[in-house]
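All protein chains of the complex are present and in place, except for one that has been dropped.
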Amino acid sequence: MTDFTLPEDTKALARRVRQFVIERVIPYERDPRLTQHGPNDDLRAELVALAKAEGLLTPQAPKELGGMGFDHATQAAVFEAAGWSTLGPVAMNCAAPDEGNMYLLSRIARPDQVKQFLQPMIDGHRRSVFAMTEPDGAGSDPGQLKTRAVFNGNDYEISGLKWLITGANGAKTWIIMANVEPNPHGPHGPTLFLTEGDTPGIQIERVMDSMDRNYVEGHCVVRFEGLRLGPSHILGEIGSAFRYAQMRLAPARLTHCMRWLGAAARCQHIALEHARVRTAFGKPLLHHQGVNFMLADNEIALHQARLAIRHVAWLLDNGVRARHESSIVKASVSEELFKVADRCVQILGGIGVTSETVVEMIFRDMRPFRLYDGPTEVHKYAIATQLERQGSAFTDPVGW
Amino acid sequence: MTDFTLPEDTKALARRVRQFVIERVIPYERDPRLTQHGPNDDLRAELVALAKAEGLLTPQAPKELGGMGFDHATQAAVFEAAGWSTLGPVAMNCAAPDEGNMYLLSRIARPDQVKQFLQPMIDGHRRSVFAMTEPDGAGSDPGQLKTRAVFNGNDYEISGLKWLITGANGAKTWIIMANVEPNPHGPHGPTLFLTEGDTPGIQIERVMDSMDRNYVEGHCVVRFEGLRLGPSHILGEIGSAFRYAQMRLAPARLTHCMRWLGAAARCQHIALEHARVRTAFGKPLLHHQGVNFMLADNEIALHQARLAIRHVAWLLDNGVRARHESSIVKASVSEELFKVADRCVQILGGIGVTSETVVEMIFRDMRPFRLYDGPTEVHKYAIATQLERQGSAFTDPVGW
Amino acid sequence: MTDFTLPEDTKALARRVRQFVIERVIPYERDPRLTQHGPNDDLRAELVALAKAEGLLTPQAPKELGGMGFDHATQAAVFEAAGWSTLGPVAMNCAAPDEGNMYLLSRIARPDQVKQFLQPMIDGHRRSVFAMTEPDGAGSDPGQLKTRAVFNGNDYEISGLKWLITGANGAKTWIIMANVEPNPHGPHGPTLFLTEGDTPGIQIERVMDSMDRNYVEGHCVVRFEGLRLGPSHILGEIGSAFRYAQMRLAPARLTHCMRWLGAAARCQHIALEHARVRTAFGKPLLHHQGVNFMLADNEIALHQARLAIRHVAWLLDNGVRARHESSIVKASVSEELFKVADRCVQILGGIGVTSETVVEMIFRDMRPFRLYDGPTEVHKYAIATQLERQGSAFTDPVGW
Partner (left out) sequence: MTDFTLPEDTKALARRVRQFVIERVIPYERDPRLTQHGPNDDLRAELVALAKAEGLLTPQAPKELGGMGFDHATQAAVFEAAGWSTLGPVAMNCAAPDEGNMYLLSRIARPDQVKQFLQPMIDGHRRSVFAMTEPDGAGSDPGQLKTRAVFNGNDYEISGLKWLITGANGAKTWIIMANVEPNPHGPHGPTLFLTEGDTPGIQIERVMDSMDRNYVEGHCVVRFEGLRLGPSHILGEIGSAFRYAQMRLAPARLTHCMRWLGAAARCQHIALEHARVRTAFGKPLLHHQGVNFMLADNEIALHQARLAIRHVAWLLDNGVRARHESSIVKASVSEELFKVADRCVQILGGIGVTSETVVEMIFRDMRPFRLYDGPTEVHKYAIATQLERQGSAFTDPVGW
């Protein structure tokens, strides 16, 4: 039966998280280490220590590995609360790409892989990368994968060039997608490999300069050359890389939405306070409809985003794969929340484009959200494909 | 605990309603009586008889008065199903303005008023009007009410001019808003009166020509002159008309959204089928992204509308007044569903602007939805006012 | 050298036209003959007589045929002035589809065809049709033409079904597009035929009901069966129908824009006056930014439309084919002017959806503008194709 009530313990937890972010994390938003992409593991370590002290580290991890074992519905509230600062999820170890990587590893890694690669991530001791995207396009369209793994019967020699590899700089757990070429020894196809970041043959060519800052370690160009990994480094099954990527992405897209909802809400909060105190033409900005209609539009967008997120969370919690709905939520929430940030910049006026408030950073950090984990257009294409196959979900009045 | 599941009996009912609409109601969409505004009570009577035979007449009415006593959540599913044809709610006696009027009367009418004015409405024997809007503006801004009621100790003499009075033509139950002037006999202020449509002094000046057709009786200009009503004709309390109007509007706005969701879904269904079979430049329209992105946008809009509607229904079912949320849902759903209809017209091309499909009628019928029961701008103003008073609902991570 | 000045005589003429429309044409906007699609040649004849008396009939026609021989730049000002009422162009005999048909005939008809088919059109004695669009799609995509013309050496037997044929009802000059099938007697391919409306074999199956009213005769379904036309009925050259259709469309699209600009300006004028006098919440609507920002957006849209129209007119006057620019102007002007009309409806509130003002009619009449002569999406496709071929016009800083 339809019910939008959050359990009391979820509410309490979300409010505790928000309080933690406000009191302990926000002071770091002006930390100069944020302004340059590059290895910033000391900043991250400080933040992680704060969350650990508060009992809020990696709360989404499975209980048996030390987390709180949240379902997606609980995550929705907690991640939104954490997202009030873009550093909140960094502190709580539930930021991208680690959060999605931990999710994937907890689902498909072998026990020994869990121990070596996942547990130290959950404990906040290491970061990870998911090395999939390539310069020629294996981002939105994974069919273009060019990184190859040649198997000689003993080990796989991996070679190729990846870019936009978030957080590669200093990450210790590496998940690498490569195409196992046909070979006489066994199966082939797109495959995930799992290895340490200091394995010879992994070379970070450079850190790409990008408009976002919240991925404090930036996005890297990575070359694999002479990277040799034995069969024990295979993650899951050979040939199943795209299936695993999708397994990772459905919740990963959603957690992005959750965190950015918190950040957009922060913008709205700041813009609203500004509109209260700042006057123009003899009255507060808030009394100009040109301004307060923007705030109203924001409130509508935030409202719709929260509803859409909670709905997909509920689907996932009920075992529905929800690829279609996760495309809907990603496409609409990323577009609409960016508009929220953009309107807040506009309301703030000149200071909106400066670091006087955090809105400017959120604006820049949120722009890539419309692109990563599938740009809006790819999701619309997916939605349309689903429409072609199954008709509109609204043809049936109880379609969901 | 968050749950989006519909109860099985609601699902079954909604599907039965949809089936009824498809089989029995849609054939009437090409009835020539639809094309002209004016008294069409024979058409309505035929439709009502169909719903009655199916046990689907006035299902939202309280059980003690013969209905099924739906909560708002059930209404959401059933009204969406009914709205697949704009005549569905007419047949099932849950269309505006009757549905809102019945709701209001069931809340505030005296038993004798229920018997005389409400029960025959529930039974499908009569229609009603809510005579509030005036040429000088007592629509969006009720503070401009000019129709006055002068009390001489025995009865109230009501005089004034109303317009855009939906369905006045032939309606038997009249709810009239008038301002009781200060008088020595008792209280004064904006007041609702309840009377029969054939009371002397109620004069329908003309039927206004409008772009919508689904209000088959049209919208009228009504003059009150020499209309004398005794105190027993007062509905509720003297001076409380605006409070009652709000009491009526919060659910009435929402039921509009429910019904139009069904109609917009119908447009999507038709446009999708068209895009499957119609080809251009060598392939189905559906394989042109210029077309299928519109369909994807529609699917997103329908999805968001359904979520927002169900949420407010749940609030109302839990005793929350939800004025703020009902403004959010009205403002966003009316704007977004109209865009759905507009995109469907566009996808259909030339035939989209003709009555070859029902999309054209829905497009025209839906345009006023962005205006009645508060134009979008008035709702944004209300949302902004709420923001000023209470801050953003998203400042608190568990704000709803 | 860049100059936006209109010649004084053009200004004077445009103002005279506007005055004529206001004084003589607008009174007909409430003529009941408008409300039903069907043959209304008496209404048209009355309007035409008014323009003739004023010396404003068919002003765009070549001088040698009795017109004023306007260039496109002059047309831009005059047609905008005429469009203040959607009946203005009807009166002045410069409405679609006649205006485009006269243009085409003046370019490619033989002298005897001019005398029989064009001259009486210019004189206001007859209307015309351009029978191209077919149910299976030969609208946006002319490659799907199914109407065929079989040549037996003596005459062509034409058979096929057309629809959305504007004004077919009562038109005397017919331009029919049909595919001449391969035959041993001569050339073949898509061809235009020119004939009288009462030729046996032309059958008007029905008038389609559509949301627009200004094409007072409506849009028809037409069947050609046993229609036999001798070679003298060929218009231009065999096999060149699409080229002629394009020759007709570039200016025809533009004249649509000109006329609708006038109509949209009328909406703006009405909405602005309404916003001045109507009050809400204690002040004129015009002092609510929620309203006056819409008026400002309208003014911007009107401004951009006028600039874009005048630019293409200038190109055409200078012998540039301007297919690319005519796509740009059609796509943007139709979309933006419809938004103007839509915002004016919104500003007018409840009365905006009624015939209390002409805005409602213009809103409905303008919706098809986004579809005919190529829907927006087809023009975007054309623009993109041009981009692929020639790059952006803005790569060269003096690209136009």
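Letters A, B and C mark the chains as written, and numbering starts fresh at 1 in each.
Rule of thumb we're sticking to: contacts are C-beta pairs under 8 Å (C-beta built on N, C-alpha and C of every residue); 3 or more make two chains touch, one makes a residue touch a chain.
The model shown is predicted, which means the values in this text are computed figures rather than measured ones.
Residue-wise, the contact with the chain that is not shown comes from A:Pro368, picked out of A:Pro97, A:Gly124, A:Pro368 or A:Pro397. Residue in contact with the omitted chain (choice from C:Ala331, C:Val353 or C:Met366): C:Ala331. Residue in contact with the omitted chain (choice from A:Ile22, A:Met208 or A:Val320): A:Met208.
The hidden chain makes contact, of the residues A:Arg18, A:Arg44, A:Arg127 or A:His219, with A:His219. Listed by residue number, the positions of chain B touching the unshown chain are 288-290, 293.
On the side of chain C, touch with the chain left out of the figure occurs at residues 1-7, 10-11, 14-15, 17-18, 73, 77, 80-81, 84, 261-262, 264-265, 268-269, 272, 276, 286, 289, 292-293, 295-300, 302-304, 306-308, 310-311, 313-315, 325, 328, 331-332, 377, 379-381, 383-384, 387-388, 391-398, 400. Interface with the hidden chain, as seen from chain A, comprises residues 35, 133, 136-137, 139-141, 143-144, 163-164, 208-212, 219, 278-282, 288, 290-291, 345-346, 349-356, 360, 363-364, 367-368, 370-372, 375-377, 380-381.
The definition used in the following text is that only the chains that are shown with their structure count from here on.
The pairing of chain A with chain B is characterised as same-residue: of all residue numbers used at this interface, over half are used by both copies. Rounded to whole angstrom, the centroid-to-centroid distance between chain B and chain C, based on C-alpha atoms, equals 38 Å. The residues of chain A that reach two or more other chains are 289, 293, listed in rising order.
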